[in-house]
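Heads up, the thing below is written out as structure tokens.
Now for chain A:
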Amino acid sequence: MYLKAILLFPLIGILLLSLIRSYRISSFLNTLFSFLSFASSLLLLVKRESAGLFFVVDELNIVFILLTNFVGFTTALFSQHYIAHEIKTGHISAVSLRFYHGMYQSLLFGMNLALCSNNIGLMWVAIEIATLSTVLMVGIYRTAEALEASWKYFILGGVGIALALFGTFLFYISARPAIGEGLSAMAWTNLLSHASNLDTSLLNIAFVFILLGYGTKAGLFPLHAWLPDAHAEGPTPISAVLSGLLLNVALYAILRFKMLLAANPHALQAGPLLMSMGLASVLFAALMLYKRRDIKRLFAYSSIEHMGIIAFAFGIGGALANFAGLLHMSMHSLTKSAIFFAIGYISQIKRTQKIADLSGLTASHPVLGWGLVFGVLAIAGLPPMGVFMSEFLVLSSAFAKAPLLAALLACGLIIAFGALLLKLVQVAFGEPKGTSTVVPSLYLPMLSHFLLILIAGIYIPPHVVEWFKHTSLLLK
Partner candidate 1 sequence: MIKNLVFQCFDAFFLLAFSPLVIGIIRKTKARFLLKQGPSLLQPYYDLMKLFRKEVTLPDSASWLFKATPYVVFTFSWLAASLVPTFSTNLLFSKTADLIAIVALLGTARFFLSLAALDAGTSFGGLGSSRESLIASLAEPAMIMIIFTIALVAKSTDLSAISTFMISGQAGLRVSLWLALASLVLVAIAENGRIPVDNPATHLELTMIHEAMILEYSGKYLALLEVASQLKIVLYLSLVAAVFFPFGMSTMGSGISSFFIGLFTYIAKIGLGASMLGFFEILVAKMRLFKIPNFLGAAFMLALLATVLLFVSRSL
Partner candidate 2 sequence: MNHNLYFDITHMLAGSMLLVSFVLLYQDRMFSLLNVYTVHALVLAAAAAWQGFVQQAPHLYATAVIALVFKAIAIPLTLRWLIVKLAIHREIEKVVGSGISVIAGFFLTALSITVMMKASGGTDPMTREDLSFALAVVLIGLLMMAGRRNAISQVVGFMSMENGLILAAVGAKGMPLVVEISVAFSVLVALIVIGIFLFRIRERFDVVDIRGLEKSGGER
């Protein structure tokens, strides 16, 4: 029932919000619906339903459902004030506003559906819904840059869609002889239990397509091209959700498929593939960070880097590294969205996204400035924040298993850290410059994320550990 609820609330939200014209009501309703889905996802913790042919809630997705709805809710909160200012400055028209809120709920719906679907076809549909909603939202400012970013996202995303769909077909075809025709051959639970009987070679080809298809969504190098622009040109709440959630959902899909491969003893080792793509993403993003001049694009590249780390972690495999990967996914989404919250207000206050025009924020705007410092240090993997723990686990298991690659990864991390720090010092320290406007802002979303990652850096609840551990075993 709760499962239905997390799907139903956004659905109602889509319908209702695309009709309401008033900003006040619609933004409130947007937050309310996000909160309702968050609340029902919390209830999901208490009572879990058994897997059906279409939906499933298990150890792997429960954390992500919870996380998605939580970040969805906090972002909705953040977006209330953010969008209010955008309307005031005339960046967003009334029509676009209806569109925006509708699409926001449709994005949440898509992600929830993708996370709890037990059917590879349904998951594909869900991810497409989510992608298309974000495509539309990225272009909402209608500036040349925004449209271009949106177009880029659409074309590359479309190709990704096609590739992922082909992969999905291939999975079905490989499963058909073992499970039989029809829907049951597309259900995760069935696929997993019959994994060792699936057609091995088809599975390999299918995985390549899935990796490229969903990898495009996850922004792995060299499929990343849409990501920086989409983050930079869209409204900041969307950047937060993109980085914090949609990338995770795409990776989650890859993980599901990797699980099948892992359960089949003869199938291709997905590890090296993920590792090399992850490593390439980390190194590439790290080097790209240095020449960035737009602060949102900077953190978009940082997201690519972190997706690379996660892919690398799953690529290494083993209980520890998989655990680390899952942890890193959750930590990254919390941290990165919080950073985007801070940046959103900062760019509104300073009316610029150019790094060179921002300076001395800790002096002029202590909460935002120090918030940004905290977030960047957290994302760079410094204690006592959660990313430190996940990076510790990733690197330490990598050092033990593949020292050379791990050393390369560490190099990439240091290079990226250097770049982020360089920009951070420029933005947060020094003498403040430029004029600033007063912007109504709500720090609660940002601070709540920070509190969570702070706690996670020191203590992870045993339940979460259990879920992650169980999943790690399945992932091999």
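How were these picked? Simply put, all candidates are chains of the complex that A comes from, given by their letters.
Criterion: contacts are C-beta pairs under 8 Å (C-beta built on N, C-alpha and C of every residue); 3 or more make two chains touch, one makes a residue touch a chain; residues count from 1.
For clarity, every value in this text was computed on a predicted model and none was experimentally measured.
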Task: Complex member touching chain A, one of 1 or 2 - done: 2
TODO: Would you mind writing out the residues of chain A in touch with candidate 2 in their complex?
DONE: 121-122, 124-125, 128, 132, 135-136, 139, 142, 144-145, 147-151, 154-155, 158-159, 161-162, 165-166, 168-170, 172-174, 176-177, 180-183, 185-186, 199, 201-202, 204-205, 228-229, 232, 292-294, 297
